[in-house]
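All protein chains but one are shown at their positions in the complex.
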Amino acid sequence: MIIEGLIAATFAASMVVLLAPDRVAGRLAAALSLLPVVGSLYMWSRFDATGNALTGGDPAFETIVPWLELGGYTLNWHVGVDGIGLPLVVLTTILSTLAIVSAWASIDDRQSQFYGLMLFMEANLLGVFTALDFFVWFVFWEAVLLPMYFLIGVWGGPRRKYAAIKFFVYTNIASLAMFIGFIALLFGLGDSVSSLDMPAIAGALRAGELGSLYGISAGTLRAVAFVAMFLGFAVKVPVVPFHTWLPDAHVEAPSPVSVMLAGVLLKMGTYALLRFNFTMLPETATRFAVPIALVAVVSVVYGALLALAQQDLKRIVAYSSVSSMGYVILGLIAYTTYGVGGATFQMIAHGLISGLMFMSVGVMYNTTHTRMVGDMSGMADRMPVTAGIFVAGAFGYMGLPLMAGFAGEFFIFKGAFESTVHAAMPLFTAAAMFGIVIVAGYLLLAMQRTLFGSFRLETDYEVGPAPLHETVPLAVLLVTIIVLGVAPDLFFGMIQDAVDPLLDFGGELS
Amino acid sequence: MVPVEWYLLLAAAVFCIGLFGILTRSNALLFLMSVELMLNAANINLVAFSAYWGNVTGQTFGLFTMALAAAEVAVGIGIILVLYRNFDDVDVTLAKGMRR
Amino acid sequence: MVGAFDYAPAIVLLPFLSFVLSLTAGKYLPKGGAFGGIAATAGSLILSAWVFLTVSAGNAYNETLYTWAAGVGEGTTTLTFGLLLDPLAAMMLLIVSLVALLVHVFSLGYMNDEGETGLPRYYAGLGLFTASMLGFVVADNLLMAFMFFELVGLCSYLLIGFWFREEGPPSAAKKAFLVTRFGDYFFLVGVVGVFATFGTAKFAGEAAFPVIAEEALAGGAEVTTFGFAPETWFTILGLLILGGVIGKSAQFPLHTWLPDAMEGPTPVSALIHAATMVAAGVYLVARMYGFYALSPTALGIVALVGGFTALFAATMGVVKRDIKQVLAYSTISQYGYMMLGLGAGGYVAATFHLLTHAFFKALLFLGAGAVIIAMHHDEDMWNMGGLKNRMPVTYYTFLSGSLALAGIVPFAGFWSKDEVLYEALIHGLAGSPLLLAGYAMGLVAVFFTGFYTFRMVFLTFHGEPRTETARNPHGVRWNVKGPLVVLGVLAATVGVVNMVPLHDLTGGFPPEYLHDWLAHGELSALTSEHYGELLHDYAGYTSADVASYVAGAVSLALALAGVLTAHVLYNVADPDEHTAKLGAVKTLWYNNYYQDEYQIWIAESFVLPLARLADKFDQGIVDGVVNGVSSVSLFAGNRIRRIQTGVVSNYAVLLTLGLTALLVVFGVLGGWFV
Partner (left out) sequence: MTTRPELNTTGSLLPGLAAVALFVVMAVAILRASFGDPQGFAADAGITASIGYAMFDLEMGSVPGESFLAALIVVAVALDAALDGSLLLAKREEDGSPVALLADGGRRVRDRLRDGEASSDTEGGADADADSGGDA
């Protein structure tokens, strides 16, 4: 029941905050958002799941309640977390609270609506990462888009409408492609499933019970559905060439929203890829190993190159997110414990690190009112703590050992290099690894230009250290990143436990 | 007895004449008349099949249709009046927008 | 029994604590946290000495202490941290902690007394730097080594860029990190490859990867070689890891970061060059020498890169005006010798040179630091001169270091450099032209080394003062002189541990302590004896019979020639810049063979435009397609909207046509018209 409680409490909190006066909304939202944090940490402490929730494992805090009957299918309220879901739940709750706190300084109109939407989004995100029934999952999945649309479209920058509409339409079309793919699979399964329960569907698919549909053979159906779902999720991840909504959305979104967008929303895409494509159709995935690995490599290198060309700090971090998510795709297609587990770990690590980066860019923006690399110089002189944390975060992004990013990336590299899905995987891995050089290039360049050198910024106001409530979220994130980097086993053990069953493909193609 | 095909052909002809009127004229009153023709084409069918099946349902229905046609004319005339008031004409092609 | 090995983790943790302390509470500590750093490094030194003594007694330690990531399920690897304490590590621990301690003490004079700001940050950086390097030294597997290797890179970034308010240091720091990162990329691929091949990355023990590799070559073990022959694959792995070594140890072509790194504070340069960052690369090759010894190709490349770098860097050192620049190029050159030694099968020789170089290079940098303090932070040698009489302690210790660097008997550098060259010669003569080429280049470099070293000494200390500052130098205190004296004595005497030519000449006296020290040990797979066998069995190295003192005499003669030339040209009251006589060569050397230029060209004229092109492509084509799709639908919507004229008649026509069409379709399908 704790998951329902968590989601319901977050929804309730969002309603309370929506109705609260603007003056107290920020504080109230932060205080209320501690509830899911405590809840998720409690879940972590009492976590006892085994195996993967979709492949016959035993998820923790599971509830199944029949809900509706629809066209011969039973819809259940089915939630639960396994080793893949829990880290993402913890990430979501922690990052939401920190994002809310970091918004205190920058959001100064319609606060209650802003914080209400943030909490509303958090509730839906929790739903996405815990739902084990397709219908429940899909409702949450789509519902996440709405608050995000308004958060960008109302509180965003000058081109917010363009960015918000682009984000919404792009991801919604993608959802459609995914939905069609999934429904085709569902119909192809025919009578072998009688509910939209994801474990049941995954089990049936992995057992090779997919039949033909409207004269389309099972093999073709599998391939088409895989591609449709992959495209659908690839937009969300985002993967080159479906990434162009991301920089626009990031640049226009206020920093706390960017934190949530990069930190958690992108993970929805990879999470769904893992849960649907790579869990339900493993053998089809391995047949597409080369194109997928190629897409991953291109995302890494191309995303990094694009980041190198940017002048806006937020654009830099946005494109480097594209690059980092490429690693995740590479890890997923590797089909080794370290590859898939590393990809999951990298989701957490990247969530924290990109959150930290966007947040510190936001802190500097609040003080300087610019994000352009060329406008700033010598910020470390005036904002030493923020600059220090920015440097630390940037090194985390570059994959500095003993920070979470390195752990994720190394696991992925190791897993992908050892992968047996295709003979060329070591080459793909080596190519993708070159991303670590380019990422160092653009982050170092950006740091040199903005943080170092003599202080120079034409302003008619004082530029000084950021207030405590802006630096505390940064410090909390940094400490979390380092703790996870020193002791990745905090999550990596349970992740591996959940990932391992996926590597035995069953008989999908039989 | 006259085979039902001929009734149908007649009804189709009447219907198409009404339709022709609607398609080629823009006067609202002519519209209304043409619509009446089309409605009566349907009535012919109803009555024809009533005879065909030996059942009065069709004819009863025809009566109702006539009554409704009266109602339709009432409303139609009202609409034409409004049209005339707003556009100073009963030309239906003038009313193009939702607002005017 | 609780022994030195139980306290060994503290060697790494003590400087780390100093880092944490300086970072968090440095503002409130006296001297910006310097005393914490000194205490920590002194503690590390004492513990290192204890470990050294314990290892001397024939013990070794190879334990896993911390599981970083436990593998779950079948056939997965568990990634761990552990300590590996063998003679090599014990020696390196001693070097690193000693140099770190002296650098900390020296910093009191160089930084505190000069009234620098940001001292907590400085001492935090030094503490982390020391901790990372010590962690790297004691690493028991390649992954842990890589991780600390990277942390060393981070610390170099932080310390080189210490004076971040100026333009130069941040740029130099960026370059240092980026260039070494480029090397580390290959290293990381190598690490991942080693894991994929052997399933482990441990340096020592039963299941160590060099051991498995040896067994695989002997046909006794199965490893994944990705379709290559094991020999080829091991060579590839070795060369990949060598990428990291070349980056960190500033070997050609990734040496360009090191001269720029002189932008950092001088004590940091001393630390980087003598004991930490640059030494890390060479130490890594020595650490996994059992793996390199299996591949003659990899060894040949190591030797060639080393020999070439030795000569290449030495020539550039000849024309520099800045005292720290000269030292920077000498560092590159000297690490070239070490690589040559390793590549030539002279494991002991290279280790020996690592040891002696650590002391004399730390000495030279600290001495240069003392001179820079005295000169009020003017580093141009042409503004100096005649400092001999005004700062005698600095002069004599600096001289000791210079003699060692130039390789003059009996100073430390002579013995070690000579042995490196000797190893290259004997293995080269036995049928390896690659090694002979390395030897030849190394030999020529000896002359240049002697020349530029003494050019520096004469310009700085001899002759008449050329500026007002040089006439009235700033005094230095005990905290500068103390470390200089300690290192000066060591630079003069540390060669005693391994005087091979003398040993050969006298027929066994004095003993070759270092050879004996490295030849045996509890971990037999990590001894020079074992490496010798590997070199012989797998790399096919044999030795020609050349007397070591003959080779030594040749190199000594060349070094003396260099010194003499410098003496003639520069040891006069008012020396001239003879560089003009070099003509075009001078320009070439002065511009460092245009190495920077082409790398900057790659970065600025190739990668950046490529990135901009990618950006244009992205904005124009990829995003253009996205926006195009939306425009198409908007346009189409706009066009289709025109059907909705609002005219009733038009709707009626459309309705009629639609109905007709539908009827026709149904009629045709339903057979009404048949």
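As written, the chains take the letters A, B and C, and residue 1 is the first residue of each chain.
Convention: a residue touches a chain if its C-beta (ideal position, glycine included) is under 8 Å from a C-beta of that chain, and two chains touch if they have at least 3 such contacts.
Quick caveat, the model's predicted, so the values are computed rather than measured.
Novice: I'd like the shown chains that the missing chain touches, ordered by label.
Specialist: Listed by label, the shown chains it touches are B, C.
Novice: At which residues does subunit B meet the chain that is not included here?
Specialist: Residue positions of subunit B that touch the missing chain: 1, 3-5, 8-9, 12-13, 15-17, 19-20, 23-27, 29-30, 51-57, 59-60, 63-64, 67-68, 70-72, 74-75, 77-79, 81-82, 84-86, 88-91, 100.
Novice: Touching residues of subunit C against the unshown chain: what are they?
Specialist: 649, 652-653, 656-657, 659-660, 663-664, 667, 672-674
Methods note: only the chains that are shown with their structure count from here on.
Novice: Line, ring, star, complete or other: which describes how these chains touch one another?
Specialist: Graph shape here is a line: each chain touches the next, no loop.
Novice: Centroid of subunit B to centroid of subunit C, CA atoms only: how many Å?
Specialist: Centre-to-centre distance between subunit B and subunit C: 95 Å.
Novice: Hey, how far is the Cα centre of subunit A from the one of subunit B, in Å?
Specialist: Result: the chain centres lie 62 Å from each other.
Novice: Once you find the CA centre of subunit A and the CA centre of subunit C, what distance in Å lies between them?
Specialist: Computed from C-alpha means, the inter-chain centre distance equals 37 Å.
Novice: In subunit C, which residues are in touch with two or more of the other chains?
Specialist: Expected reply: no residues.
Novice: Which residues of subunit B touch subunit C once you look at their complex with the stated criterion?
Specialist: Subunit B residues touching subunit C: 19, 22-23, 26, 31, 92-93, 95-98.
Novice: Which residues of subunit C touch subunit B in their complex?
Specialist: Of all residues in subunit C, those touching subunit B are 645-649, 652-653, 656.
Novice: Considering only the defined contacts, which subunit A positions touch subunit C in the complex?
Specialist: Touch list, subunit A to subunit C: 166, 169-170, 240-241, 243-245, 302, 305-306, 308-310, 336-338, 378, 380-381, 391, 395, 398, 400-402, 406-407, 410-411, 413-414, 417-418, 423, 426, 429-430, 433-434, 436-437, 440-441, 444-445, 447-448, 451-455, 487-489, 492-493, 496-497, 500, 503.
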